[in-house]
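What follows is a short report on a single structure.
Left out: one protein chain. Kept in place: all the others.
Per-chain numbering from 1; labels A and B assigned in written order.
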Amino acid sequence: MNLLEIKNLKMDFGKNAEALRAIDDVSLTIGAGETVCLVGESGCGKTVTALSIARLVPTPPANYVGGEILLNGQDILKMPNGELRNIRGGVVSYVFQEPGAALNPVFRVGNQIKESLKLHKPEKATNEEVIRLLKLVGIPAPESRIRNYPFEMSGGMQQRVMIAMALASEPKLLVADEPTTALDVTIQAQILELLHELKQRLGMAILLITHNLGIVGDMADRVAVMYAGQIVELAPVKELLRQPLHPYTKALMASVPKLRGDADRLSAIPGNVPRIGNFPAGCRFAPRCPMAKPECSEKVPELVEVEAGRWVRCPFWKTS
Amino acid sequence: MIPLLLGVSLLTFLLMSLAPGNYFTALKQNPQVSPETIARLQAQFHLDKPWYLQYFYWLANVLRGNFGYSMAYKISATSLIFSRLWNTFTLSLLAMVIAWTIAIPLGVSAAVKRDSWIDRGSSLIAFVGLSISEIVLALLAMWFAAVTGWFPIGGAPGPSFGLSAMQQFGDYLHHLILPALVLAASDIAGIMRQMRSNLLDTLRAEYITAARARGLGEGWVIYKHALRNAINPLLTIFGYSLASLLSGAFIVENIMAWPGLGRLTMEAFFAKDSYLVVDCVVMATALLVIGNFIADLLLAWSDPRIRLE
Partner (left out) sequence: METAEPISIAEAKFTLSPGQLFWQRLKRRKIAVAGGVILIFLYAVALTAGFVAPFYYDHLNTDYSFHPPLWPRLSGFHLIVPRTEAQADGFVYHELPNDTKPLHFFVCGDKYKLFGFIPASIHLFGTGDSNYPVYLLGADQFGRDVFSRILYGSQISLSIGIIGIALSFAFGMIIGGISGYFAGSTDTVIMRLCELIMSIPALYLIISLRAAFPPGMSSSEIYAMIVVILSFIGWASMARVIRGMTLSLREQQFVLAARALGQSHLKIICRHILPNTFSYVIVAATLSVPYYILGEVVLSFLGVGIQEPQASWGNMLSAAEDVQYLQNYPWLLAPSAAIFVTVLAFNFLGDGLRDAADTKSL
């Protein structure tokens, strides 16, 4: 049994006539200790999918209309609130994009970490444990740092504190939503290395959300590509990077600027990502796809397993 | 603070000196009072000298703690002012306590149960409350007191001889309640709306989602994490709230005859007792300035980001 199984998840914002589908038939599995990267542009639904794992999307206005999310075999969507609170932090933890924004500005850093501990591992809710955690994430002089307020720390350090807070309750799955986007490149590298190291030491599974293909190559075991609320490709990382099958994935990889070669123009994908509520009929990428055929706009293509562990949502994946 | 009060006293003195006539103008009409007496009294109170010299004498006295002698009341102005000041202080304090005690929980429930009937109802009351002037509320309160007889129709607490301390206190409170309620009523609306909007903003913050993500219960998230942050901006409007409270107290005291600083100011104004008016204005300003100072201290205590600057 996999640690996380999202099966045909469908979620709307709003009800009835005004419903806008944000997550459309998304399926994803993560095994214990595995790192899966969820790739896509802003607005494609990756953040709400990730937040759904712990049912963190407020339910009005969100509305789960289909599918299930099984964490350790239990259905998150049907779980009562009391149990859900144990899952949050206990089984799955989050690291958010803006490092400072996820820390409460009026409480000291040490107290915030201790709060997490008191909830999930009360016997370990001590200053020593907090210091150990801060050391674990590579914060120098942790004894003095526990009395700091978040605004007294740099962005990189705040992100490390967030990671420490996420690890405090020893989760099985760490969901990191673009954890390095707001940081400098050098700090980015440090944080990613930290995540990698922690994963190896603690055997944690990681769901890493990013729009940066470079990170994917470094960190992922498997990759899921999302577009306009749907998963369009799912594959182990090496296969995906060597030979992407979905036209969107191909276009994404082609748009990464190359330092070598003689390309003189940046190749961008023409058009714009369709906004929620304005999805085209049929294949959602068709308006921008170089290989689009008339039948693409008639029916939404199915996500099909074309090889072992490789899924594509495009009937014409063979041609390229 | 001191230069501010000096500046205020100077300004007020200047303004008072611009109008023609003084306390003795009325007295001059009185045939029973001889011109020599008037001249002597004027010299005694320095009213025959130019305004800047008058100011100097006034200041010299004040610095010695002596607010002079009220010409209209014929008693020492110092004790008069301080007793009135105390009454304004108690009125404002009680009104503030009532207003904040009602407004904050109401604002919190309005934010937490957004768009429910509590939210819409209190929003409506807020709008209405903001729009009714204290004058009208005070008049209605007097009417209410007259009709029901539960409260005295304005006025000061009665004479205190023959009554025990407890009874005196009770009588004082009995007279204070209605004016304080009227004063509080106009303040509640503003504070409540501000609390609601601050809490809604705070609840949208990412650290609130992060707190929920760590498994904290909703009540804990709202009352420990969100509220602490949402209160801070409220402390900054504490100062404005106090200023409007003191102005409102001016009106309420005059309509409901509560013997406070505002009422004294109008009495002194009509009697052309310029020194007394200046004393009152300076005292009221001092009250406001001290209140703002306390608000700043509270804010620094509450928000660590400000403390460390």
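The criterion applied here is as follows: a contact is a pair of C-beta atoms (placed from the backbone, for glycine too) under 8 Å apart; a residue touches a chain by one contact, two chains touch by 3 or more.
These figures come from a predicted structure and were not determined experimentally.
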| item | value |
| --- | --- |
| Identified contact with the non-displayed chain, of A:59, A:154 or A:267 | A:267 |
| Identified contact with the non-displayed chain, of B:98, B:142, B:221 or B:295 | B:142 |
| Chain not shown: contacting residue from B:87, B:232 or B:254 | B:254 |
| Per the touch definition above, residue among B:128, B:173 or B:297 touching the missing chain | B:128 |
| Contacting the left-out chain in the complete assembly, out of B:54, B:202 or B:274 | B:274 |
| On subunit B, residues whose C-beta touches the chain left out of the figure | 4, 7-8, 11-12, 15-16, 18-21, 127-128, 130-133, 135-136, 139-140, 142-143, 146-147, 153, 243-244, 246-247, 250-251, 254-255, 262, 265-266, 269, 274, 277, 280-281, 284-285, 288-289, 292 |
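Quick note on the criterion: only the chains that are shown with their structure count from here on.
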| item | value |
| --- | --- |
| Touch list for subunit B against partner subunit A, complex | 205-207, 209-217, 225, 228-229, 232, 302-305, 308 |
| Subunit A - residues contacting subunit B, complex | 51, 54, 56, 85-90, 93-94, 96, 98, 101-107, 115-116, 119-120, 149, 151-152, 162, 165, 169 |
